[in-house]
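Since the structure comes first, as structure tokens, the remarks are kept for the end.
Every protein chain of the complex appears in place save one, which is left out.
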Amino acid sequence: MKILFLNGPNLNLLGQREPEIYGSLTLAQIEAKVRKHAAKLGAEVDFRQSNSEGELVSWIQQARGSFDLIVLNAAAYTHTSIALRDAISAVGIPTIEIHLSNVYRREEFRHRSMIAPVCKGVISGFGANSYLLALEAAVNDTRK
Amino acid sequence: MKILFLNGPNLNLLGQREPEIYGSLTLAQIEAKVRKHAAKLGAEVDFRQSNSEGELVSWIQQARGSFDLIVLNAAAYTHTSIALRDAISAVGIPTIEIHLSNVYRREEFRHRSMIAPVCKGVISGFGANSYLLALEAAVNDTRK
Amino acid sequence: MKILFLNGPNLNLLGQREPEIYGSLTLAQIEAKVRKHAAKLGAEVDFRQSNSEGELVSWIQQARGSFDLIVLNAAAYTHTSIALRDAISAVGIPTIEIHLSNVYRREEFRHRSMIAPVCKGVISGFGANSYLLALEAAVNDTRK
Amino acid sequence: MKILFLNGPNLNLLGQREPEIYGSLTLAQIEAKVRKHAAKLGAEVDFRQSNSEGELVSWIQQARGSFDLIVLNAAAYTHTSIALRDAISAVGIPTIEIHLSNVYRREEFRHRSMIAPVCKGVISGFGANSYLLALEAAVNDTRK
Amino acid sequence: MKILFLNGPNLNLLGQREPEIYGSLTLAQIEAKVRKHAAKLGAEVDFRQSNSEGELVSWIQQARGSFDLIVLNAAAYTHTSIALRDAISAVGIPTIEIHLSNVYRREEFRHRSMIAPVCKGVISGFGANSYLLALEAAVNDTRK
Amino acid sequence: MKILFLNGPNLNLLGQREPEIYGSLTLAQIEAKVRKHAAKLGAEVDFRQSNSEGELVSWIQQARGSFDLIVLNAAAYTHTSIALRDAISAVGIPTIEIHLSNVYRREEFRHRSMIAPVCKGVISGFGANSYLLALEAAVNDTRK
Amino acid sequence: MKILFLNGPNLNLLGQREPEIYGSLTLAQIEAKVRKHAAKLGAEVDFRQSNSEGELVSWIQQARGSFDLIVLNAAAYTHTSIALRDAISAVGIPTIEIHLSNVYRREEFRHRSMIAPVCKGVISGFGANSYLLALEAAVNDTRK
Amino acid sequence: MKILFLNGPNLNLLGQREPEIYGSLTLAQIEAKVRKHAAKLGAEVDFRQSNSEGELVSWIQQARGSFDLIVLNAAAYTHTSIALRDAISAVGIPTIEIHLSNVYRREEFRHRSMIAPVCKGVISGFGANSYLLALEAAVNDTRK
Amino acid sequence: MKILFLNGPNLNLLGQREPEIYGSLTLAQIEAKVRKHAAKLGAEVDFRQSNSEGELVSWIQQARGSFDLIVLNAAAYTHTSIALRDAISAVGIPTIEIHLSNVYRREEFRHRSMIAPVCKGVISGFGANSYLLALEAAVNDTRK
Amino acid sequence: MKILFLNGPNLNLLGQREPEIYGSLTLAQIEAKVRKHAAKLGAEVDFRQSNSEGELVSWIQQARGSFDLIVLNAAAYTHTSIALRDAISAVGIPTIEIHLSNVYRREEFRHRSMIAPVCKGVISGFGANSYLLALEAAVNDTRK
Amino acid sequence: MKILFLNGPNLNLLGQREPEIYGSLTLAQIEAKVRKHAAKLGAEVDFRQSNSEGELVSWIQQARGSFDLIVLNAAAYTHTSIALRDAISAVGIPTIEIHLSNVYRREEFRHRSMIAPVCKGVISGFGANSYLLALEAAVNDTRK
Partner (left out) sequence: MKILFLNGPNLNLLGQREPEIYGSLTLAQIEAKVRKHAAKLGAEVDFRQSNSEGELVSWIQQARGSFDLIVLNAAAYTHTSIALRDAISAVGIPTIEIHLSNVYRREEFRHRSMIAPVCKGVISGFGANSYLLALEAAVNDTRK
């Protein structure tokens, strides 16, 4: 199983940026955790970050044929990007929307997701653990 | 670790009710999965269902001192119940909101949660697996 | 044919409560009319009232296998109860929403029904006769 | 007792038009059913259809002195016509609003009725039977 | 003079629950204060709490003939319960809406009261003293 | 204890103006009641009325250092005056918002208060008694 | 000077229809008053009524070249008709919008005029006198 | 007959201020026209202007017993002043709302009047002639 | 191929009416262009205009069996007519919505189309050329 | 005549992506059709696609001096991009907005165009033919 | 160059009032800074404060002929005063809106300015420096 982890704008600042909201791990540390846990689960992962909406769209498009599932932390673009939504619909790869913080505790404009209605599910608020839970959800749907 | 799983109105009909939305497992089958996985993780669980908003409120209240975490599938009450929200705030036990279906794919009135802003996080759309992911999230926050 | 008549909060006060809005018959008198007319039409009826949203939900759930149709005067819960809506969807029994008063003549918040979109039809404004019309609608769909 | 049945725009296409929404009876067949049932109940009926809002307004006006009750399926004009509302208020003849389909199951703009607040009651969703139920409601208010 | 004090969901947690919002007195301590002050004023009081909307509705209904006035702290149900509103209208007993906290300082959804439009008046923000002020308002309307 | 009672626009017409809404006492009669009751409670009161928003703002400003509490019936300005709100925040004197009528029974624009979120509490709907209850609330917070 | 008075739906019922709102004069009596006063002012008038939006549109179109001014009581169509608005814009004849009743005292949907933004002015609330005031406004702009 | 003409903020600048909207007459010239025409009609007029909402409120209050009718061009305060609305309701003197410009041709916030619902009628858009038409409406209601 | 061109209210004034918005061609001149171009494309056209919503509805109804496609410039009725929408749905003939002006450059109320959701497509803003483009779209779908 | 065809995000997936909405032609096939038809009409075309809002903005900017007209299928950016709108306004090149699907048949957020108000016109819903119709509209404005 | 600095309600409390929002300088200290800097720039300034909307309106009116520019910190009136807006439009003196605090960081009702659309520009959030920046903007438009 191959899983593509995509990270949206400003997530490259993790660890330095508002740790009371986003936690103190860097994105590289989260990636390491993901890779380690994926190895344990027998999954292959790719892990990328971009500040550009267009680049994220292109990455989703290119995932066709290469990945079985996308885990998408679209960050700020979650709330406004119809282009990401259309890309997910277009490629038809199951996608899980995740967030580090619980977006429903924050400003009202973060409560709306343009992406959730075309995703399989949403995991929000568990810090770096949101990534691992998505991995579990992806790999292990039929477990237990 | 002791975890209280609370299930709101109509979840007692699971398996029979609109399986294309909610899946084909009964609530008892989900409970069994949860118990089995909890045992593996060394957690103790209680698992209840009620159609009554007031009873759910009371169960949350009584959890104080007995449980370390609540996993709450409030179903229909998710979208309107200020009483559940107040109960969660009042007892101060970390609570995870879960849903079987991806509520963001459904009617607009299911997109608003009165409860999410006082919860630790939200897991939505993974069918019975939402319960297990919440269990993982609860038990295993520091794993890996 | 077996029909379940369910009455929501405050309908037990009929006859005493604001007769200029709800008429002067008591709920017992309406029940008597319903039973008499049902007998004439060869239908069997059960007739209940509750002030509790949860109990109404449970009664709808229990109707599965026992009743062919539900006539539901959900009163105040009509306008806010997603739980009742989900119960109706879940059991899949044809349901008719009724009201004594014409709700569209009253406060704006009574114009919205959470239940109507999952019901077969709506009858509103004919006083106790709304019950009898629903009975006709239920029994006699193919009449004449 | 004399009852005027008025039918709004596009109802002349019944039977041919979207039968999954409106049923397979033509308006003439519905009229026949109404006349037959009215005869049984000892009521006299007139039955008309128009695509013109102005003509419907005029027919309501002319009903004064000639009819005891109006049964109005205003179709599309239900949701926007203040002129029909004013006509009903002006003539002071009790009016019953009816619909073949359950308008609350359909597009949001069909949930608002400009007419219901000046009508005696509303019957919606019973197909051709909505006409017969209105007839019952009109003739038989004191029955049983 | 007989006065019924009704307390809505989560008020049984008073004293333990978010004291910076609700104060540090328990509901029992508030009841004691109310009883003591009522005795001084020559009023008889009953004092109850429920987490169930339906039970609160039933208590209001049963107050007819037994109580001269209701003091209602409906807590979370204040903002959504049409059933409580209808019960108050139905029994016709003067009712005073009270709150411990100043609801207008809190989340926007707490600013709307479904109940206030059918109450005599509203007292909000004085902690346990809101109960005593309501008692004064009830007993002593013509004082001084 | 020194308390400043401020009365907003049109309250000088009390007694003559729409007595079915505001009661039949004049503002002078209310002042007399307040003074008498204050004397009993050992409080000193000042009592003023103005039709000018600016003058009310200035009076609040001047209260600093002279008064321990403000009782404010801002009447029409309640619903629109940010200047009054800012004045209350600026001077930091505890302020109680009062109304003669139950504003929640009246036009929708009277349901919003610009002032309540910076006040200690709100008392609404008890006629002249609203003034006396505010006096009690002010003086006697720790009573009983 | 030639003035066209146009009357919209249901105004043919004046005198009979809700006299507490619209006054007790018939449209013919109003026309007589208008004609008499116009004669005094040296103006020629035409005076028509229609229940049909399309016919009113056509009359406005035909006024070009024949009339110097239109006085339009569009009644119910005032609030919804873009077609009337476009007709007024198209013919470029100064138009005065009038109403018998004060529309701002009535239902909210009567507060919006689709026509007023393309009219010279609005006169509302003076009963039959609204017609005469419009006549004055039309004829006598430069008087005194 | 005694009529009070009240003019709100910035009307003292008439003639100089945006003549394409408000015309080129000064307020003094309008007053002269009003006085001349009133004399002809046998009416007595008082004519005042203020930039202060509070002063306008006070003038309306003082009109009781001295004037039979108020003509009110409240200018900017038309759209926001609940205090003026309350003053008109309180004194019970018939009031006519007027505007020089057609407010419905201008910014959306000028389309709402807080005052119109308590006025006898509204005249808007006829420049200085709006004053004379209001005078006619006041004096001559029963003319012709 | 037979195509029905339907023109709504005020389009009979084209050429004379606001040419800066609608162009300087009359409707007859547009019809001539359409007929000439249709002949070239081997299509047969009918071309009609009405100010009456009801007549337009009837023409759409009558098109069944006679026309392969409707080109509809519903003008003002575009934005409000549910009756036209229902007629298009009912007859099931592919319909193209057109406009002379670019409606999105104009008043907000012209941005909403009640008809577009049941049409094949929309062409807006090309003046008389909108008609010819619709003709091309109709006839030539498979061209090139 | 030189025409720039710009295609927004995800249009590079055409043919593969949701063919029931967007048709089965690839973007290259559409380009070929456009080039062929343009050759016939004597027009020169450039044809580009980008997933990046910024790149689309830059291409519009660079069109100044090189192209006579832009045909813009902005896809997802249609509904949110003020930057594209500003670019079109800034370069002053006539622009035609096109869509493959009829956007008015789809989600509500696709009904609003940020771009249409600065475009010459809109063509929506004709599949690949929308491109050819825009070409016709561009080249052939004065034809026939 | 002569510049009028106008300060709205509660600004006379600066320094004492919520220094974390408004800074610790008094209005007199700000005035001194403004005068000193104006002298350096060769500008003459007048500096006033009022709690009265009407007085601020009058001061703006009187500025005509005496001042070249107005710097207006309308404080609370910024968000609601149409009268101030009309005064600025009427006198035609360039006006700069300023705020001490960044109003966009505060309550939603402070985000709307009724005045900004008729001002030259807005400077918000620089504390006392907002006054000096406005002075620079006024005097030195062509500098550097």
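We call the chains A, B, C, D, E, F, G, H, I, J and K, going by the order they appear; numbering starts again at 1 in every chain.
Everything that follows uses one rule, which is that a residue touches a chain if its C-beta (ideal position, glycine included) is under 8 Å from a C-beta of that chain, and two chains touch if they have at least 3 such contacts.
Everything numeric here is computed off the predicted structure, so don't read it as measured data.
Participant: What does the interface between chain J and the hidden chain look like in terms of residue numbers?
Facilitator: Residues touching the hidden chain, for chain J, are 52-55, 57-58, 61, 64, 80-83, 85-87, 89-91, 114.
Participant: Can you list where chain A touches the absent chain?
Facilitator: Per the touch rule, chain A residues meeting the hidden chain are 8-10, 12-13, 16-18, 50-55, 75-77, 79-80, 109-110.
Participant: Suppose we count only contacts with the excluded chain; which residues of chain K make the list?
Facilitator: 33, 36-37, 102, 104-105, 111-113, 116-117, 119-126, 129-130, 132-133, 136-137, 140-141, 143-144
Here, only the chains that are shown with their structure count from here on.
Participant: Could you tell me the least number of steps, going only between chains that touch, from chain C to chain J?
Facilitator: 3
Participant: Tell me which of G-H, B-C or I-J has the interface of F-K again, with more than half the contact pairs shared?
Facilitator: B-C
Participant: Using the stated contact rule, I'd like to know whether I-J or B-C comes out ahead in C-beta pair count.
Facilitator: Top pair by contacting C-beta pairs is I-J.
Participant: Using mean CA coordinates as chain centres, what's the chain G-chain I distance in Å?
Facilitator: Whole-Å distance between the two chain centres: 31.
Participant: Which residue numbers or ranges of chain H touch two or more of the other chains?
Facilitator: 52-55, 80
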